[in-house]
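What follows is a single structure, and I will ask about it in a moment.
Here the complex is missing one protein chain, while the rest keep their positions.
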Amino acid sequence: MQLSVPIQGPSSGPSRLTLALRYLRRNKSLLVGLGLLAFLLIFSIGGSLLIDTSTRAYPLAAPSVQPPSAEYPLGTDKDGRDLLAVMARGILLTGTVGIIAGSVGIVVGVVLGFLAGYYGGKVDSVIRWVTEVLITIPPLILQIIIASTIVDKNKVTIFTMAGVASILSWMGTARVVRSQVLTMRERTFVSMAKLSGMSNLEIIFKELMPNMLPYLAASFVGAVMGAIGATFGLEVLGLGPAREPTIGMTIRWAQFHSAIFNQWWWWVLWPSLALIAIFASLSLINRGLDEIANPRVRRSE
Amino acid sequence: MKIGYLVRRFLFLVFVVWTAATVLFFIPRLSRVNPIRERFAEIQRSTGYAPRDLENIIKAFETKFGLDKPLIEQYLDYMGSVLRGDLGVSLMRYPRTVVDLIGQALPWTVILLTVTTLLTFLIGTGIGALAGWPRSPSWVKGMVTPLMVLAAVPGYLLGLLLIYFIAFRAKLLPLSGAYTTGRFLGPELSIEFILDVARHAILPALSLILTSVGFWALGMRGMGVTVQGEDYVNFAEHKGLKQGRIFYWYYVRNAILPQVTALALAFGSIVSAGILVENLYGFPGIGSLLNAAILANDFFVIYGIGMITIVAVGVSMMIIDLTYPLLDPRIRYDRK
Partner (left out) sequence: MTSLNGAGQIALEVNNLQVTYYTDSGRVKAVDGVDLTLKAGERLGLVGESGCGKSTLALALMRMIKPPGRIEAGSAIIHTDMGSIDLLKLNEEEIRQARLSKISYIPQGAMNSLNPVMRVGKQMIDAMRSHIPRASERELTERAEQALESVELKRSVFRMYPHELSGGMKQRVCIAIGILLSPKVIIADEPTSALDVVVQRQVMETICRVQEKIHAAVILIGHDMGLMAQITNRVAVMYAGKLVEVSTVREMFTDPLHPYAQALIRSLPNLDNKGIFQGIPGLAPSLLRLPSGCVFHPRCEHAMEICKSAPPPKSVTPAGRFVSCHLYDEQGNRAHVTGHKQKPVASP
């Protein structure tokens, strides 16, 4: 039986950028998510450049509990922080924690996932076993225990937070990478590469990595979200960096001083909006990347 | 074969709980933080009271809690008491035991989280199922993405907004607590009391439900899209079945299988899932107990809560494994 020849479209090449933009127009989640992220970055980096956030985001820089005004557009808190400076600096700090923990997570997760998936056998069993045990401990509980015992409460910095958040940030990535490697290991191009005498490591990085990029990007964003969420939980419970104006700590102080009951709405509103914007943008980006990795989901919409 | 499987599954549970308990035992001992000293430091910070011979008092406490013994002996003691269901005494409410405090808080948490978990599962899975069904109107299919974004927002944050707008500004619902303390001296079995608790639970429940419906919807939608293209769904239509019947018995019934696993896991994490929201609303469950323990450096309560969360997850994982074959005849007890 003859097969009909697939029809080839004209392949005159529009530039990569046009292609990317054209793709973004179809992938609405990614577009909106990236847009929101860009806005947050411009606001916080721009804000940090325009005003001196290293003093104004800390106590006694302004009169206490001022509602939004011309001088203090977002108002001030009870300890005399200028909330505009707090927001600009807080988004950067919170983002830093997320990116550190997310990076640790992605590196550790990729390494473990590759080891487990590529070599299989004992390596795989041990890694799976550790993951299985860790899964039974709810992340927040484990992090609370670690943060409350190992760490000295009064010396917490944003790096401590990033460290604690990193502990569990690799598991999702490891799982995704492992299953992807397992399915790809069987495909012919890897065995071809083997025939051509490449070493295992070369095979892993040259052949498997490019295929996994969308998955990796999605799990990186996932790990960043997880880290920011975990950090927020610890901060709200009073296990955060008491001296730093992160978004979570700002909400913690607002709660601590009963800002809502005192009608200091601005103190609660801005950090809440900032955190919601951070989560919304990351989650949209994550969905968008997911669409790239699994085009099947898109077709249902 | 079935009995053998049961035994193996149970041994695995014991193993997981044992490993987790061991981890919990060693974490605090890896640090130089001394719980008793921390406790007195806390008392001093909050009341200004500093006992004169602090070191002696600490020594006495350490003897009492066995902290001065060799590590291996401490470990055996610890495991022995965990096995007996003894999680030690509370430092902040001495001499009440950890088990006692947890026992008091747990019912509140279990009731609140059981209701919200079930509702979330039903609503989310329902929306997801509709969103993955080709004949659904497009607005239903479009619901998943906003719900997913909402699911990225911590329940605590949504709770803050709900408190501000619904409880504080509009005064529609109580601000905090589990019941009106002025009306009832304590929990009692009466219609009024139950209604009062329900009124107090609405906002915490909403905060939890709205921020997790998206996960369920997304999961179900993903499975639904796959199942909806399966031959057996098509053949069901060829057989002339009514849409409703195909939707439920052929589509939902197959797509829901992974959701049920996730539901069991969600039930397992019931103890810890509401920690932040409980705190926000001053709901007297495990979350509030944990917060108090963190503030007071009451490590034994913290570990006790850690222990029961792990047991809860382990048990529910075992229950999934044992009941899954009932839902999916292809899985049998003797596999694995």
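Note that the chains take the letters A and B in the order they are written out, and that residue 1 is the start of every chain.
The working rule: a residue touches a chain if its C-beta (ideal position, glycine included) is under 8 Å from a C-beta of that chain, and two chains touch if they have at least 3 such contacts.
Note that the structure is a prediction, hence the values are computed from the model and not measured.
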item	value
Residue of B:Asn254, B:Ser272 or B:Asn297 in touch with the missing chain, whole complex considered	B:Asn254
Contact with the hidden chain (one of B:Ser46, B:Asn234 or B:Thr323)	B:Asn234
Full-complex contact with the absent chain, from B:Glu55, B:Glu73, B:Asp100 or B:Asp328	B:Asp328
Touching residues on subunit B - with respect to the absent chain	134, 230-232, 234-242, 245, 249-250, 253-254, 257, 327-330
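Criterion: only the chains that are shown with their structure count from here on.
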item	value
Whole-Å gap between the CA centroids of subunit A and subunit B	23
Contacting residues of subunit B [partner subunit A, same complex]	16-17, 19-20, 23-24, 27-28, 30-31, 33, 131-132, 134, 141-142, 145, 148-149, 151-154, 156-157, 160-161, 163-164, 168, 221-222, 225-226, 269, 271-273, 275-276, 279-280, 290-291, 294-295, 297, 299, 302-303, 305-306, 309-310, 313-314, 317
List of subunit A residues in touch with subunit B within their complex	29, 132-133, 135-138, 140-142, 144-146, 148-152, 225, 229, 232-233, 236-239, 251, 255, 260-261, 265, 268, 272, 275-276, 279-280, 282-284, 287, 296-297, 299-301
